[in-house]
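Left out: one protein chain. Kept in place: all the others.
The first chain written gets the first letter, and so on, giving A, B and C; residue counts start at 1 in each chain.
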Amino acid sequence: MADSIGNHDLLQRAIASTPGGQALMECLQCGTCGGSCPSGQDMDATPRKLIAMLRAGMDDEVLSSNTPWYCVSCYYCAVRCPQQIPITDLMYTLKHIAIERGQYNKEAHVGFSESFIDYVERYGRSFEFGLATRYNLTHHPFRMVGKAGLGFQMMQKGRLNATPDPIKDMPQLTAILAEARRIESHEEAQDEPV
Amino acid sequence: MSQSRQYAYYPGCSMRATAHAYDRTARRVSEMLDLSLQEIEDWNCCGATEYMSISALQAYSLVARNLSLAATQNATDLVSPCSACYLNLRKTNDNMKKYPDLNDQVNQALAAGGISYTPGALRVRHLLDVIVEDVGFDAVAALVKQPLKGMKVAPYYGCLIVRPSVDGYDTEYPTHLDKLMQTLGAGVVDFPLKTHCCGGHMTQISEETAFELIRRILHNAADYGADAIVTLCPMCQLNLDAYQPQVNAMFGTRFNIPILFFTQLMGLAFGLTFDEAEIGSEIIPALAALGKIGQESPEQVAPKRRDKKALPMPIP
Amino acid sequence: MPKRDYSLDNPAWGTRRPVIVGFLCNWCSYRAADLAGISRMGYPSTLRDIRIMCTGRLDPTFVIKALREGADGALVMGCHPGQCHYDAGNYKAMRRMALLRRTLAQFGVHPDRIQLAWASAAQGTLFTETVFKMTNAIARLGPLEWHDTIDELVPRAPAMPSAETLVEEASHG
Partner (left out) sequence: MDEKIGVYVCHCGHNIAGTVDVEGLSKWASTLPDVAVARDYRFMCSSLGQELVEKDIKELGLTRVVVAACSPHMHEPTFRRACERAGLNRYLFEMANIREHASWVHQHSIESATDKAKSLVSGAVRRVKELKPLEPFMVDINPTTLVVGGGIAGINAALEIANAGHAVYLLEREPSIGGHMAQFDKTFPTLDCAACILTPKMFDVGNHPNITLMTYSEVEQVDGYVGNFKVRVRQKARKINTDLCTGCGDCWEKCPAKVVDQVYEAGLGYRTAIYRPFPQAVPKYPVIDMESCIYYQKGTCKACEKFCPTGAIDFEQEDKVLELNVGNIVLATGYELFDPRRISPYGYGRLANVFTSLEFERMLNASGPTGGKVILRDGETQPKSVAIVHCVGSRDKNHNVYCSATCCMAALKFGHLVKERTGAEVYSFYIDIRTSAKNYEEFYHRLLDEGMNFVRGRVAEITDAARQPGEEGKLVVQVEDTLLGKQRRIPVDMVILMGAMEPRRDAVDTAHRFGIGCSEAGFFTEKHPKLDPVATMTDGVFIAGACQGPKDIPDSVGQGAAAAARVLTLIGQGRVEIEPVRANIDEARCSGCRICNNLCPYGAIDFIEEPGVSRVNPALCKGCGTCVAACPSQIITGQHFTFESIMAQIEGVLFDVRAGNGQSHTVEQLPLEPA
């Protein structure tokens, strides 16, 4: 949106909540990240362009872009960037902010991340079977047909547990995560530009 | 015989299911190498690549619990065979050290669970690094009973064992797995995509994206005439192995390349039986490829001399 | 990067500000300070600099003198190790400073009040950052007021006798 141009809330927030984020200001727009990205072709904006948009204050466009959601965390961009910008971590930050502001892209797989985390928070460990079935049933019901065969095979080879195996001291983990959530939400209240 | 080396061991969730072959062979091989792996008591998930995007601090705290538990065991090194777990453990350890504020917040969270962690108290390492650095190629060679001569493997590292940055190894063209495979007697192809991405979690989110990445790797391995791809990460193995049929379906290709864990091949070379080496747990059967072991393959013959008029190559 | 200002939260400062005496070598750090000026880089006005040819010239007495005369800290800056205009004066300064810091610690002077740093003639930024860092450190520590304490320990002698006066005394005595 033109009216948001030059207003740098998101840029400032991204810099603040990404370790080493200050380097963002020195982006040369050289495109090493965009050229390196394995899923670059499927992104509506390359990481380079996303940084340009961020710096142009196009906050809504940035948050609704599918780019962060197609990041596979391969870190090629980060290690090759001539300005040493932690691009992969920036993608995490942007996803986080997008979720928090409920502004994320329709292709975003928040569902996947959330079901994953849901299992972790329930059992302390991830649970592929539950994850695959639940996520796919809710998001891609038709894919299950193809996946079912695979699931069966994996079962046969003992590579998929039908039941989760929880950790012993769940209360401890729950307490830790709750406290972390508390601190973070508190922090963000302060980060938020007024 | 020297006192066996002690390590705190973090298997990670996949090792209990999709990659149990890796877990079991890792333990067997370590034992043969006189490495004692003590599994962390009641460890929890590392958050994979998902947690970071939902909540950074929770993600760090989740991992920090494992570090805290591991620190109570009498070992200075924490070993994980899973690249994703390895990265998360390492990243948390490093960033807590690097950013004092983060350290305070994470420890504040841990305190709620009655525990704490001093960043740097542990050295986080990948199993492959331990085998290469602490055991060494000579000690490995000494244990080889059945050289893998005749079989050609493509060493596939994936992303997270060398990136964002691991001191000592090239972030894009590492060679320690190559050397390890050579030590086992296997033929090794100089695999250009050795550190490219296997698609990670995209298999769950966008098959179009993920399967293309998988196809590239299989295609390149086939181009280079590899009989098998050897991996060191459960996620890489799962994607390349389990989705291979679907990739073939999507692109009309006929790839049939078994994907094995390096510990499985070490086991075989050290004389384990197929069962002990968990051969058979893979979706794409490895028997054909393993059948080549012992046969004389053309690649074992010295490469032909450079043409006289050819220009000199740079010193590698 | 140090914060671009310093705070005097420490109530002990009252109305006064930190005072740091700088001993800058003529070839690297003094020129770094010049460059900082030429590039209009702002830094706290806490540093009062004195030019010496080389940090090798640094007589530990100078630092003690500065503290005793009311400075809250002393900053000695020279060329980077290996780049001393006089071969290795800065290495000699390094040894002397290490000893000096340990000694003064015994007299209740926090080691952070006496710092040795490097800046090449091209490093105006590094120079300003060093002044910021040092100022912040001193600001946190609070005023030294060393003359008050030290004067009780060691009564204030008349200014260090010069070579000449010594000869005088010798010849008369």
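Odds and ends about this structure:
Just so we're on the same page, contacts are C-beta pairs under 8 Å (C-beta built on N, C-alpha and C of every residue); 3 or more make two chains touch, one makes a residue touch a chain.
This one's a predicted model, so the numbers in the text were calculated from it and none came from an experiment.
Just so you know, the chain we are not showing touches A, B, C across the whole complex.
Only one residue from A:G21, A:G34 or A:P86 touches the chain missing from this view: A:G34. Note that of A:A14, A:A45 or A:V120, the residue touching the chain absent from this view is A:A45. In the full complex, chain A touches the hidden chain at residues 28-37, 40-41, 45-46, 48-49, 76, 80, 82-84. Listed for chain C, the residues touching the missing chain in the whole complex are 3-8, 14-17, 19, 21, 27-28, 30-31, 33-34, 36-38, 40-45, 48-54, 56-62, 65-66, 69-71, 79, 82-83, 85-89, 92, 96, 120-122, 128, 143, 145, 147-148, 151, 156, 159-160, 162-163, 166-167. Residues touching the missing chain, restricted to chain B, are 170-173, 190, 192-193, 216, 219-220, 223, 307, 309-316 (touch as defined at the top).
In the analysis below, only the chains that are shown with their structure count from here on.
If you draw each protein chain as a dot and join the dots that touch, the picture is not a line, a loop, a star, or fully joined; it has some other shape.
Averaged C-alpha coordinates give centres for chain A and chain B that are 23 Å from one another.
Touching two or more other chains at once is no residue of chain B. For chain A, the set of residues touching two or more other chains is empty. Of all residues in chain A, those touching chain B in their complex are 17, 19, 38-39, 42, 68-70, 72-76, 78-79, 86, 88-89, 91-93, 95-96, 99, 107, 109, 112-114, 116-117, 120, 124-129, 131-132, 135-136, 143, 146, 150, 153-154, 157-161, 165, 167-169, 172-173, 175-181, 183-184, 187.
In the complex of the two chains, the chain B residues touching chain A come out as 13-14, 16-20, 42-45, 47-58, 60-62, 65, 95, 98-99, 102, 105-106, 108-115, 159-160, 163-165, 171-172, 196-197, 199-202, 204-209, 213, 242-243, 245-246, 280-283.
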